[in-house]
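Removed from the display is one protein chain of the complex; every other protein chain stays in position.
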Amino acid sequence: MTPPTAQDTSAGELPLQQLDRVVLRFAGDSGDGMQVTGNQFTRTSALFGNDLATLPDFPAEIRAPVGTRPGVSGFQLQFSSSDIHTPGDQPDVLVAMNPAALMVNIDTLKKGGIVIVNTDAFKATDLKKAKCDTNPLEDGTLDGFRVIEVGINSRVSEALADSPLSNKDKQRCKNFYTLGLMYWVYSRPLEPTLEWLEEKFKGKDDLIAANQTALKAGYNAGDIRELFQGQYEVPKATLQPGTYRNVMGNQALAIGLVAGAKLAGIKPVYCSYPITPASSVLEFLAGYKNHGVVTIQSEDEIAAICSAIGASFAGSLGMTGTSGPGMALKGEAMGLAISTELPLVIVDVQRAGPSTGMPTKVEQSDLLSSIFGRNGDAPMPVIAISKPSDAFELSIDACRIAVQYMTPVILLSDNFIANGAEPWALPDLDTLKPFPVRFTEEKTEDFQSFGRDEKLARPWVKPGTPGMEFRIGGLEKAPSSNISYDPDNHQAMTDMRHQKVRNVADSIPTPEVHGAESGDVLVLGWGSTVGILRQAVENAQAKGQSVSRIHLTHVWPLPHGLDEIFARFKVVLIPEMNVAQMTSLLRGELPDHNYIPFNKVTGQPFLVTEIEAEIKRVLDEHAGA
Amino acid sequence: MTPPTAQDTSAGELPLQQLDRVVLRFAGDSGDGMQVTGNQFTRTSALFGNDLATLPDFPAEIRAPVGTRPGVSGFQLQFSSSDIHTPGDQPDVLVAMNPAALMVNIDTLKKGGIVIVNTDAFKATDLKKAKCDTNPLEDGTLDGFRVIEVGINSRVSEALADSPLSNKDKQRCKNFYTLGLMYWVYSRPLEPTLEWLEEKFKGKDDLIAANQTALKAGYNAGDIRELFQGQYEVPKATLQPGTYRNVMGNQALAIGLVAGAKLAGIKPVYCSYPITPASSVLEFLAGYKNHGVVTIQSEDEIAAICSAIGASFAGSLGMTGTSGPGMALKGEAMGLAISTELPLVIVDVQRAGPSTGMPTKVEQSDLLSSIFGRNGDAPMPVIAISKPSDAFELSIDACRIAVQYMTPVILLSDNFIANGAEPWALPDLDTLKPFPVRFTEEKTEDFQSFGRDEKLARPWVKPGTPGMEFRIGGLEKAPSSNISYDPDNHQAMTDMRHQKVRNVADSIPTPEVHGAESGDVLVLGWGSTVGILRQAVENAQAKGQSVSRIHLTHVWPLPHGLDEIFARFKVVLIPEMNVAQMTSLLRGELPDHNYIPFNKVTGQPFLVTEIEAEIKRVLDEHAGA
Amino acid sequence: MTDIAQPALTKKDFASDQEVRWCPGCGDYAILNALQKHMAESGADPAKTVFVSGIGCSSRFPYYMNTYGFHTIHGRAPAVATGVKVANPDLDVWIVTGDGDSLSIGGNHLAHILRRNLDVNILMFNNEIYGLTKGQYSPTSPVGTKKKSTPMGSIDRPFEPAQFAVGSQATFVARTIDQDMKHMSKILKAAAAHRGTSFIEILQNCVIFNKDFYATTVEKKVRPDRTVDLVAGEPMIYGADRDKGLRFNGFTVERCSAEEADVWRPDTPSHAPTVLIAGMRDDPEMPVPVGVLRAVEAPVYEVGVNAQVEDAIATKGAGELKDLVYDGEIWTVD
Partner (left out) sequence: MTDIAQPALTKKDFASDQEVRWCPGCGDYAILNALQKHMAESGADPAKTVFVSGIGCSSRFPYYMNTYGFHTIHGRAPAVATGVKVANPDLDVWIVTGDGDSLSIGGNHLAHILRRNLDVNILMFNNEIYGLTKGQYSPTSPVGTKKKSTPMGSIDRPFEPAQFAVGSQATFVARTIDQDMKHMSKILKAAAAHRGTSFIEILQNCVIFNKDFYATTVEKKVRPDRTVDLVAGEPMIYGADRDKGLRFNGFTVERCSAEEADVWRPDTPSHAPTVLIAGMRDDPEMPVPVGVLRAVEAPVYEVGVNAQVEDAIATKGAGELKDLVYDGEIWTVD
């Protein structure tokens, strides 16, 4: 599909203003379809050619009571004609479908921003459900904002007067009316959504017609246009040339795991027990059976990792995925995979903890437990995805490391990445380097089940191979794989396991420094903070501050070259969504540098402004030093 | 009982030589009763007034095949007329009941040491079982040692010619014959063991008589005496005045947990699933029911910790205990205890890992996983026992911290402590400070289930209390205990949980520096290395080296004052039985010092000489700096 | 256990101040309602009542009861409840769990609490789906269930909860229906009266992810013909006109006329009648049995545990710390 044009031929009389970027937030009840609205706006903008970033924000409950604050569902997106890396700190425009949505979101709206409210949803009962003692439309709550009041319910009823749908069903078209309105304001084409509706409701013509009518009605609501004092246009961005699609983190991750197994030339067996926000990895993979993907929904997380280990033992690529509480359960079995040196990919889509914590909120607090959270000296590589679009590549790399080094690998993602969607510059698949597994099928003179290649990986023998029968287990073993309690052997095996994991660093690139190669402050990040840190650092650099940035994807072992890079900066500033875990790690590993942790543990991503302010604070404190 | 005298009135003609200390090792088949022999020698020496330290060394199998190397059971002890802190690096004397025992242990014997062999057990079949191609008595294996050959089997048969026991049963008295022999050599009294036998076999007069006869026959074996060229005496040590008993680590720990609960004034509920080497904590506690101790043998480790959490929720003191693999399973539930802020004591008797590892061998490799091994930011205090005799005090302290701070606490021990026995200078029980729990029974104006006292502990409300009903769980909560997804609340609660654990440092002493307050090298240890490090550092100090020593019991949070202490030394040398875990921890926490890790991961304790050599190496490298 | 006293408290007194957050129409509301009613009617003391749950939509239950409550971790409620009850046998402990919580991750703890026979009540909300994680099949979903993680249909044969429970030596097993308030109340009362672990499966409607299962099995319109309410000592009769019956024929259950129906005896020592009757679930021709499926007497775990402590004290005397510390061979150094 080629991008449609943004021409609104009917905009005639009202001014058309060009904007570089806009942050838009849709908020309503979970039943109001705000995720669909947001996704449609995103899709249309992507097809149009904007750069963009999104932030869906689900309620914790499946269906919280209608109209209540916990039931509010939100979707924020930033679309732009230039490079952007975050969904934006503060919306320029807030669409609030009811009082609860207004109250939950109004604090984030930019001073002077636009708020579009559905006045039909501000009746006394609505206010009560939202726990508003007074009407926020009247009590001064909205002072300082530009308020655009639209009776969306009535307008939808009017527009759909002729539709055969029930009243209730008609009201379910409210989100498309709103979307139409916003399409007009931002000069977006209707076609992509009109087409999407036909696809989506195929066979249900009344629904297609009603939603399309509502969309157009919103778009054409002439009288409302006046309130906006004009239309805006956010021109196409000059994006990196290439082929794009939108992708969510969990989906890109799932595709990456399949790709990894294909590049290894073996069957992927993904075993998992559902848990928010990792469940959809299982669900995506279950849909890829025609790619030879085997999925097992296990009875619990322990069974899941154990079955994955069994699959790897049998010569497939065992994989498992979960979130924090499930990770805490898998520790013992991770030890088994480490001790038996079997390849395994363990996905951890992090969420806010400790314990059950806040399952739908973001956090990066499983870093140290990923690295250290098992009994004994039990080292294993850990990789951290930064955004949906690199989930593909890093998942492949996790598979590569697993089979090349005969080791379990942890692949960290988080809630923000998992459910966030962004344009993915599709890779040229021919450039992907295969890393085919070569099972050992014959015994050479000096063959040992725990013999070593140049990477220190042991040979992988596949059960079923005649003459190669062997036994392994979690007890300490001699190179022959027989049980050994020999003291020197235990020392040697312990050292071997450590060194093997350290060796992984030889196969990963030193991360790039963005900005000057030396200076006052180096901002170091990992994981899903990447866009925010990039934006903040670019802003700081634009102000002439001596700040550079580095982002880690391979967090254990650390890549080579960091010591030299850190040495070129006065301080290394480490913003993290946890209590200074990366800081502890780096101090333990590369003790000779001045690390400054900057932490936020609210279940919400950092704001660009927060990072900018911290950079400034650190510069003030250390630049002179 | 008052210590019997050491006078051997029959020693007459042979010289009596005084020794300061002796290291003795009994080794035989698991069926040979070497543990009993060792324990009797220990007991007699303790009653006599020596200082001593022991090292039992069990085979991994319950009953390995008779006569094989894996079936060898050993018991080493050092007894001394002066202060000692270790069972000794190398035995002066080795008693080897069969070829397997000889082969497994001969390498550790001091050059020129004495080896006593049971020649009756060196027949061709015995040699085959022990996988000896040639007879070690003849092939030069024993060159450089003083070999004393005794046909123990025949001598026992002779001595018991009149006993009505079967031949097989007679041969089971071999160990007492051997013990008698060693009693003579080291001028030990027979009475304590003669009495013990009467107690032990009460009602089985034939057994009593036979064992007593064997013991005396060994003691009186005049012709063997010649071979020893005399008798030795290790005079009483000038021990710290006080009342003593021998105690094993797991027993002292169990008693400490009971004491802790008594001092807290609440019922201890210990829930555990058996695992080597933690099982005997459960077994000891199950014997203390008349102290109001409740024990539950749970279906697994997860159930065990969960039941303990339930017990604490109900107002008892929940406790659980396990070893490495079990710890790895408890992570998720630990998070629940952290999130709900319930008191709980979690005992981890460490063993060699990773995975199943070497269950009967020692290691200190659960340090970092104890501190970091759970999803989310999930801080919890960690205490490390150093030796059997301080297990009592530190177990009490774990209980104190748990109830005073409303937090789970990990209490680390290890295999070496658990099964090691040593004289315990019994505490004056009147000096133990009670820390009675005060349940909150009424709501003050500002009562909140997660309100805070000056320590930041929340109030403990006991179900059953009228009018105080509340709900808790693992989801993030507001101070009211209601579920909260509020971002600021999560930040505040996360910070609170961290600060509360940090506050524990206010209630623990800064550890003492042994030796000069400043200097070149500070040797830092934790856990069961204490005796070895003490000996090594004292030896180094005696040589005039600039070395001091510090030993941590509270490993998380770190006690106050370490930064200042470390700053007074050029380097901090950290010997550990793991891969530099304490070093990583200290670098992360107190980054400004020069830490040098020194690691041994063989499943065996350090030798004093190894530590001395490393101290020297470090001094050579850094003293000039 | 509690004597039926003059209800001093009303149903409302058992509602906490927390907003209930299940989906509109969810069967959980009715169960909450029934429980609050039961508590009031049985004269329960909120201060002595504890609800312990795992994780799942169902497991949010304790937050809505104005009693003590513990929302623990997934699958572990029986283990936590064991600690609560052993520590304080005076508390009236209720476990609330889902089909995933209790039979997927928590199957082992469920089995063990049943064999130990603690005097607690287990309410297992069976909606044959994982609700909270948004609709994956569960260990009670029938073969062929097409849900998010099984686009081509599930393969695993389901557990039959009553059979699982008796296979774990349960002393009390019952089944009821969220929408049948009267029946639920009756079963709750019977469970509360039972001394030992009462396992109650409640067929519950997840209107969002699995309402079809419910509609074809126990929804009001199909219920009379699709279920049979088994009452101890009464003939096994069902049908809108109560004209249908069930009888045993060797090791099968057969449909028959009401007159020919056998009498139901949930106190039969053998598990056989329970597993036979519960096995009808596999057969679409047969009604789903509800009511008390098994009720036998057996010693109670927490009673035994605490009795040993008392016995030990009675025989050895209440231990003093010094007896433990100053024990065995003691010597003095001056």
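Letters A, B and C name the chains as they come in the text, with residue numbers starting at 1 for each one.
In the analysis below, a residue touches a chain if its C-beta (ideal position, glycine included) is under 8 Å from a C-beta of that chain, and two chains touch if they have at least 3 such contacts.
Computed from a predicted structure; not experimentally measured.
> One chain isn't shown here. Among A:Val147, A:Leu239, A:Ala505 or A:Leu590, which residue touches it?
Candidates A:Val147, A:Leu239, A:Ala505 or A:Leu590; residue touching the omitted chain: A:Leu239.
> One chain isn't shown here. Among A:Met327, A:Ile383 or A:Ile472, which residue touches it?
A:Ile472
> Looking at A:Gly203, A:Pro436, A:Gly464 or A:Gly544, which residue reaches the missing chain?
In the full complex, the listed residue that touches the missing chain is A:Gly464.
> For the chain that's not shown, point to the residue among B:Gly38, B:Pro325 or B:Pro605 touching it.
Going through B:Gly38, B:Pro325 or B:Pro605 one by one, B:Pro325 is the residue touching the chain not shown.
> Which parts of chain A are in contact with the chain that was left out?
Counting only chain A, the missing chain is touched by 1-3, 43, 46-47, 49, 239-246, 255, 258-259, 262, 267, 269, 271, 288-294, 296, 298-300, 302-304, 306-316, 318, 332-333, 335-336, 340, 392, 426-427, 429, 463-475, 482-483.
> Touching residues of chain C against the unshown chain: what are they?
Counting over the whole complex, chain C touches the hidden chain at residues 105-108, 111-112, 115-117, 139, 143, 152-153, 155-160, 163-169, 248, 250-252, 268-273, 275-276, 279, 298-299, 301, 304-305, 308, 311-312.
> In the whole complex, what residues of chain B lie against the chain that is missing from view?
Within chain B, the residues touching the omitted chain are 61-66, 68, 70, 273-276, 279, 282-283, 286-287, 289, 295, 297, 299-301, 325, 355-356.
To be clear about the criterion, only the chains that are shown with their structure count from here on.
> How big is the gap, in whole Å, between where the Cα atoms of chain A centre and where those of chain C centre?
Here the centre of chain C sits 39 Å away from the centre of chain A.
> Please tell me the distance, in whole Å, between the geometric centres of chain A and chain B computed from their C-alpha atoms.
47
> In chain B, what residues contact two or more other chains?
302, 332, 335-336, 340, 473-475
> At least two other chains touched by the same residue of chain C: list those residues.
55, 73
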